[in-house]
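Removed: one protein chain of the complex. Kept in place: all other protein chains.
Let's look at subunit A:
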Amino acid sequence: MSLTEKPHFRPRTEAISIAGDGVGQFRIVLRRFLRHRTGVVALAVLVALILVAIITPNFWPYQPGEITPDLSVSPSLQHPMGTDALGRDQFAQVLRGLQQSLMIAFSVTIVATLIGTVLGVIAGYFGALVDASIMRLVDLALTLPTLAIAAFLGSVVPAGGVSWVALSLVLGVLMWTSMARLVRGVVMGLRKLPYVDAARTMGARSFRVMFRHLVPNVADHIIVASTLLFGAAILAETGLSFLGFGVQPPDTSLGRLVADSQSAVLTRPWLFYFPGLLIILLVLSVNYIGEGLRDAVNPKSAPVNPLDARSMRSARGVRSRAMGASHPATSPRNQESTVEVSTGRPDSLVEVRDFSVKFAGRPAVDGISLSLAPGSVTALVGESGSGKTMTALSLVGLLPPKAEASGSLEFDGTDLMSLEFEDWRKLRGRRIAMVLQDPSTSLNPVLSIKRQFADQLKMIGLRGQEIRTRAAALLEGVSIREPDRVLNAYPHQLSGGMRQRVVIAMAMAMDPDLIIADEPTTALDVTVQAQVMKTLAAARERTGAAMLFITHDLALVAGVADQVIVMQAGAIVERGDVETIFSRPDHPYTKKLLSLAPDLSQYGSSTSHSEGGK
């Protein structure tokens, strides 16, 4: 009786996109839902069941409960679901049960959704004490065993039976908690948004803000959750009726029909299977609709799996079902030898030639060529969406699953396009390291820093105390003063700047030949940015590794890079040494980027690499 999956929502990004135009958003959601095949099939099934429940009884020759002279006949044309021992037509009975289940589940959903939404919005909007007391109420409702209370209340209603209204009210009152929690969570995220603030400052009353501005923006989540609630309500009602505490005779429900036919499973199976399978079909279709709606509201990107064994070439080429079965072209053994024996040309560590990445035919990286010399520092500059991150990801073999890569990528003579997971493992960390953008998510939250170093250092044969010593030395290498304290800490105990230093130390741990840094300071405070940049540059200089530095900020580049490559819309629009780019930019896009960069001199003077631009 619980929802199938944890409701996931991303209030921040999503809310902003909906905030402006509720109707448009719903149209988009609807269009996405219509593309969800199982969801649409499920919706068709549900609509068909509802129509059957409404229309068929009008012309069906038998009434539910009507006794016919045909006792216990098996399914036939006249009685498509057979008859029971009293001669009642099972089809008529099942239709009545279906009506009951749908009607009750529908009302339960409405009651629970109303209570849950109102309380959830109020809790999320007011926060503090109001929130605390409503959440205690949720706790309270959760301690009450739904089925037991409903059974009890169902049983005390005078003979003549529980009306479906009463049953719906009872179940609805007991099932609102999941909805309240969900709505509260989303509203809490929305509350801080500018447009809510604006409405408030302009003097809108709380009530108006809540129900005019907040509820419409939670509506999509509510719809998904109430769909799942509908399924749960069907199971709850049929379960209660099965126990004899729900719908009372002479009326009937699907649960009651199953209960009545318990002993008939082996002798008159039609009595048992039809109502049961109908419940399954009903709930299954409702759940699949919920799943489809959830995907439509919260479109999932293709599943990300960095452990995927496929090489970029096969991921691109083989889109068929046979995928993963075999890769005759690249046996791991062969690759291993190439990796080790590779002679490579000394003048270029990385060779990218005519390399493209496409998403559904649309290019994100469009036929670029570049080469990185050993020990050089190259800055790859461009706005978001220019393809710079895709270029970086392809150099470590972590393109998103939907990406189609083509062209040639070589690292020290090794063809990167054909590597599979185990081959990549020999390069990653050891020869190519990468520092990601956000240090707050780059480290494993549940392992200590020491343990995370150990996982890595064990691979090069270090044990016990050696690991600690080496890790401490690495941390000192990134200007961390108390390496022992940091080693024993967990990521959440460190500041953002500290974490990024730890990440840099880990990336450096195996003396890589190439470091790829993807906007390594963007997520940090401006005050720590410069320090972290300095640390990174110093660590690189010490190891003599080449670096590919990715950024949208030309100002950062000035002090660090030898070579600058400017990307726009997937293509390289300009490249040159750092002085030339800064003093004589050629391409209008580069000029624009330069004009956006703040005062460059302060960065320029801080390191030894160049005297800065201008």
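The rule we apply is simple: contacts are C-beta pairs under 8 Å (C-beta built on N, C-alpha and C of every residue); 3 or more make two chains touch, one makes a residue touch a chain; residues count from 1.
Note that contacts and distances are computed from a predicted model.
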Identity of the absent chain, which is to be given by its UniProt protein name, from "Cu2+-exporting ATPase", "ABC transporter permease", "Fe-S cluster assembly protein SufB" or "Membrane transport protein MMPL domain-containing protein": "ABC transporter permease"
Contact with the hidden chain (one of A:F242, A:W270, A:F411 or A:F582): A:F242
Given A:A44, A:L71 or A:L140, the one touching the chain that is not displayed: A:L140
Of A:I28, A:M103 or A:A151, the residue in touch with the unshown chain: A:A151
Options A:A128, A:L307, A:A360 or A:V526, residue touching the unrepresented chain: A:L307
Of A:V40, A:L284 or A:A373, the residue in touch with the unshown chain: A:L284
In subunit A, positions touching the absent partner: 1-2, 4-6, 8, 136, 139-140, 142-149, 151-153, 155-156, 231, 235, 238-239, 242-243, 245, 255, 258-259, 262-263, 265-266, 272, 276, 279-284, 287-288, 291, 303-307, 324, 396, 398, 421-422, 424-430, 433-434, 436, 438, 441-448, 451, 455-456, 459, 490, 492-493, 503, 506-507, 509-510
